[in-house]
Each structure stands twice: as structure tokens, then as C-alpha cells.
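Of the protein chains in this complex, one is absent; all others appear in place.
Labels A and B are assigned to the chains in the order they are written; within every chain, residues are numbered from 1.
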Amino acid sequence: MTRTRRRWPLVALLGVLSVLTVSPFAAMLIVALSPAGAPTLPAQWPDSLTLDNLTRVLSASGFVGWTVNSLVYSVVSVVIILLTASMAGYAFAKKRFPGRQAMFWTFLATMMVPFQATLIPTFVLVNSLDGVDTFWGLIVPTLANSQAVFLMRQFIMGLPDELFDAAKVDGASELRVYWTIVVPLTRPVLATLGVFVFLWHWNDFLWPLVVGQSDATRTLTVGLTTLRTEEMQLSVLMASAAISVVPCLLVFFLLQRYLVNSIAMTGLK
Amino acid sequence: MRQRLRDPVTGLLFVLPVLVLFLIFRIFPALGAAGMSLTNWNIGGEWSFVGADNYARLLDDTIFWTSLRVTLVYVAIYVPLTLLVSLGTALLLNQVVFLRGLFRGMLFLPYVTSFVLAGVIWRWIYEFDGLINGVLGKAGLGPVAFLEQSSLVLPALAVVSAWKGFGYSMLILLAGLKAIPGSYLEAARVDGASAWQRFRRITLPLLKPALFFVLVIETISAFQTFDTVYVMTGGGPARATYTLIYGIYDHGFRSFDFGYAATWGMVLFALVLIVSLIQRRFLDRGNT
Partner (left out) sequence: MRKTAALGLAATLALAAAGCGSSGSDKSTVTLWMYPVIGDQAKSQAFWAKVEKDFEAKNASIDIKIDQQPWEGRQEKVTTALVSKKGFDLVVLGPDQIPQYAQQGTVEAVDDVVGKDKATYLPSALTALTVNGKLYGVPIYQTITAPIYNKKLFAEAGVEKVPETLAELKAAAPKLAAKKVAVLDYPGKPEVSLNQSFYPILWANGGSVFAPDGKKVAFNSQQGVDSLQLLLDLKAAGGLPEDAASKGNEIEGGALAKGKSAMYHAATALQATQLGAAIGAENVGIGLPLEGTKRVAFGIPGALVLAKHAENKDAAKKFATYLSSPEVAASLAAESGFFPARTDVTVPGQSAAATEFAKSLQYAFPGDTHPKARQVMGVIAPHIQAALLGKEDAKTALDAAAKEADALLGNGG
């Protein structure tokens, strides 16, 4: 394989870019580890480091509950969106049915309606269905995700038609084709999309804030902000930012190996 | 011809779950917003039908026209910037094997974080006594007021958004590059094609579905950039960053003029739709 050749100039360039991109996080961590109130970055290097800010955030009384709520919100959404979006993406990419184009572009168009403009109608709707401060009210409206459908369609379009035709000839059912051909072949895309959907939900602020009115459904992102006073010290703020990033990084690195594998299409022509 | 599915029912069944969700939670509220733009609806819940009054008011509103210009300038800076950075990093990641996972993780990191953090960090960087001005000062230049000058503030914000957002497009394009069969490139190499020719003739055409996706998504997100403006400048200085989406927020949640805010929303929607259709015309030919 020619790819395995080490290309040092490219590696160096990539290394510099990566370090530049990441340096703000190093700064965040240093500030988060500085004693509250002591001089620190950007003015000067802190004299000493401490875990106080981190433990202070972690010991917040709602912390465990908020984390569980965030996990429910994110994981349930990831599973359902991956399933529904890949099915729809498959149909849009490889099927012929009446209204296909119009439907697809309508889906896309809903993404272009600014969220600020639909926030109130959506909330009023969820409220009228008694969904305020419930998990379904929190989750279900976010499942209609155009980006996910669009992404799956774009990638499934690239799969050769011959694959599906061959399966058809073998008499496989539609669901079987979906499960044994579409899902395995799009695994890297599904993994990528899974990471994104998780992140979108984990970091989502405005919708969980508005729908979750009490601690029962409050997510971590919202919960951490309820600890913020108006004159909060930067070190504590950074500590809470650092803590909320950790699960996202975990998910990303757990799914790394799926992202690494390329779509196994070589040899299929 | 290709043997696509004969019975249309299965296709519809596959789309059905998504379709139901969309009808209820996207299209219905969007119609609600469209309806609102024809009323003088306020938070008291009182409203009456005002027809096209809000749209007429829009045409006479100089703030709207400023906002439209600000938005277009911002999009024109942000979209090419993000596309170049994400395509560049994706190509690099696709070439390099050494420490690839680590580099990819590092480059993706900004996308993972909150805007609160991005706001704090980038204010350190742009401030008078911040990082860039510190470096400029050592070189005997500056200080430059990045966030206080109308001419610099939009590029400055576009850089923040691009830093925060390029990881997304980078991963999509990387997945797209991975989907290109290595045998195609190998064959071209054997035929003596240069690196540029291989990129131009093989990589780029095969990357088109992913590129089209990224272009459309980044354009939409550029038009809808809210958080960066909110945490960095609040629409200022003197409306130099008062984007359409910020105007919707400002009219709706600050002045509680929801009918008029919805009108801005409809215009923004129409604008994004037109731009996306143009993009489709030029880039997605033969793919849809």
C-alpha cells in the first residue's frame, strides 16, 4: 500500500494545525485548574493548580440526575434518528415513488426555517399535547432531523445499484436488503452521524431549557448553567465547560474505529 | 435500464416514520410561523390579521436592509472559508497515516464544545490586551480593535464560527473520501496521472455528493449563525453584525413583536431556499 508511506511534510503541517486548533482547550483546562480568584491566563501563568473547581461542579446536587437525563435525551435520539434517517435516506436514494423529489426538498426546506421563528409555535404545540416537562416532549420534536436524512441519502446514492439488484434476484425482502446491505455498507457514515446527533443533543441548550421546566427532565447543559451566578469566576465557569465536554470526547473516541474503516466497496466495482 | 423498485409502497413505508415526524413537528410549526407573519401577534396571545402589513413595513425598514447586507457579507466570507479549511484538513487526514486518529480527534475538538467557551476564548484572542494584539505589539504594530470596527468584525466572527464548525464538514468529507475505491486512484497512478490530475479527475467528481451536502449545510448554517453573534458582539458595534437571524431574536424575544419577527423569518427562509436551489442547479445535476 502506497498510503503507508510516511509523508513528513504533511504530518508536520497536520500537527501544527491540530495543535493550533486545540490550544484554546489547553488554556481552558489551565484556567479550570487555577485556584478561584487567583491570577491566571491570559494575564499570567497560575502559581499553583487545584482540583477544587472541578469537584465543586461535580458535587452539585443535581449533577447525577442531569447527566442521566442528558444521556437519555441523547442516546434515545441517536438510536431513533439513525434508524429512521437511514431508512428514509435509502428510499430517497434508491427507490422510485410518487412525490419523492417534492417530499425530499420539503424536508430540506424545513431546515431553512429559522429555529427562532418556530420556537414559539413548536412549544405551543408540545404544550397543547401535554408534553412540557416530559421526556417525550423533549425528545420527539427533535427526531425530525433533515440533516440526518439528507446525509444518509447522499451516501447511499454512492452505493452501486448492482448490489441491490443482486439481492433482489436472490429473493431477499426489502427489510432484509436494508438490514444486510444498506446498514453494514454505510457503517462509517452511521458512526459519523451518530457522533453528530449525540453532540447536537448533548450540547443543545435552548430547547431543553424551554421544555424541561424542573429538575425531572433537566439536562446537564442546562443544569450546569443554573449554577452560574452573574459574577461567576472564570475558573469555575471553565471547569463546568470542561466537564460537559468529557462525555462528547468519550463518544467520539469510542466511535473512532468505525470512522477509521473505509466503506468496504473496493473490489465491487 | 436499472431495475429500481417496482412497487412504490415499500418506498413510502421506508419514508413514513420520518414523514409523520416532519409533518407534526416541523411543517406544522413552520406554517404557524408563516401565519404569525400575517398578524400582529404578541405574547398576550392577542392578535388580528394584518395581511401584508408586516411585509410592507419590512421594505421601508432600513435596519432590515442593513441586516440583509450584513448577512450576505457574512455568508460570503464564512462558506468559502469553512469549505477550504474542512476540505484541506480532510485531504490531509486522508493522506497521513501517522497519528491519524489523534490528529482527527484534535481537529474535531472545537465542534464538541459549547459556544460559551468559544466566546470566552475568542475574546481573549481578539481583545486589546489579547493574544493577537500581544503578538502585533511585539512586532511594533497595532493594537487592532477587531470587534469594535465595522470593517473587521464580520471576518473576525466568521473565523470564530469556522473554527467552531469546520470539524463537522471535515468528518463528512473524510467519510466521502473513504468511500472512493482505492482501485480507481491506483489505476490512475499506474496510468501516470499526477497528484493534481488524480484529485481533479477522480477524487473531486466522486466526492461530489458529499461536497454538495457540505455546501448546502454550511450555507444554511451560515445564514442561521446566531450563537457566535450572541456571545461575541450582540449585533454590534452599531449593527455591523446584526444578521437576519439576530434580528428575528431581537424583534421576537427582546421587543416581543412576534408577527414582525416571523416576517423576518419568512424572508430569511426564502433567501436560503433560493440560494440552495441555485446551488443544486449548478452542483447536483445528475444526482437527484
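Simple rule for what comes next: a residue touches a chain if its C-beta (ideal position, glycine included) is under 8 Å from a C-beta of that chain, and two chains touch if they have at least 3 such contacts.
None of these values were measured; they are calculated from a predicted model.
A.B. asks: Who touches the missing chain here, B:8, B:35 or B:134?
C.D. replies: The one listed residue touching the chain not shown is B:35.
A.B. asks: Using the touch definition from the top, which of B:11, B:167, B:235 or B:265 touches the missing chain?
C.D. replies: Once the missing chain is taken into account, the touching residue is B:235.
A.B. asks: Can you name the residues of chain A that touch the chain not displayed here?
C.D. replies: Residue positions of chain A that touch the missing chain: 37-40, 43-44, 60-61, 119-121, 123-125, 127-130, 132, 205-206, 209-210, 213-215, 222, 225-233.
A.B. asks: List every residue of chain B that touches the chain not included in the displayed model.
C.D. replies: Counting only chain B, the missing chain is touched by 28, 31-32, 34-36, 38-39, 41-46, 49, 57, 61-63, 116, 123, 127-129, 143, 145, 147-148, 234-239, 253-257, 260.
Here is the rule we go by: only the chains that are shown with their structure count from here on.
A.B. asks: Distance-wise, how many Å sit between the C-alpha centres of chain A and chain B, to the nearest whole number?
C.D. replies: Each chain's C-alpha centroid was found; their separation is 16 Å.
A.B. asks: Where on chain A does chain B make contact in their complex?
C.D. replies: Contact set of chain A toward chain B: 2-4, 6-7, 10-11, 13-15, 17-19, 21-22, 24-25, 27-28, 41-42, 84-85, 87-88, 90-92, 94-98, 100-101, 103-104, 106-118, 120-122, 124-125, 140-141, 143-144, 146-147, 149-151, 154-155, 157-158, 161, 165, 168, 174, 178, 188-189, 192, 195-196, 199, 203, 205, 221, 234, 237-238, 241, 244-245, 248-249, 252-253, 256, 259-263, 265-269.
A.B. asks: Spell out the residues on chain B that touch chain A in their complex, using ranges where they run on.
C.D. replies: Residues 2-5, 8-12, 14-15, 17-19, 21-22, 24-30, 32-33, 36, 89, 92-93, 95-114, 116-117, 120-121, 124-125, 130-131, 163, 168, 171-172, 174-176, 178-179, 181-183, 186, 189, 206, 209-210, 212-213, 216-217, 220, 223-224, 226, 244-245, 248-249, 252-253, 258, 261-262, 264-266, 268-269, 272-273, 276, 287-288.
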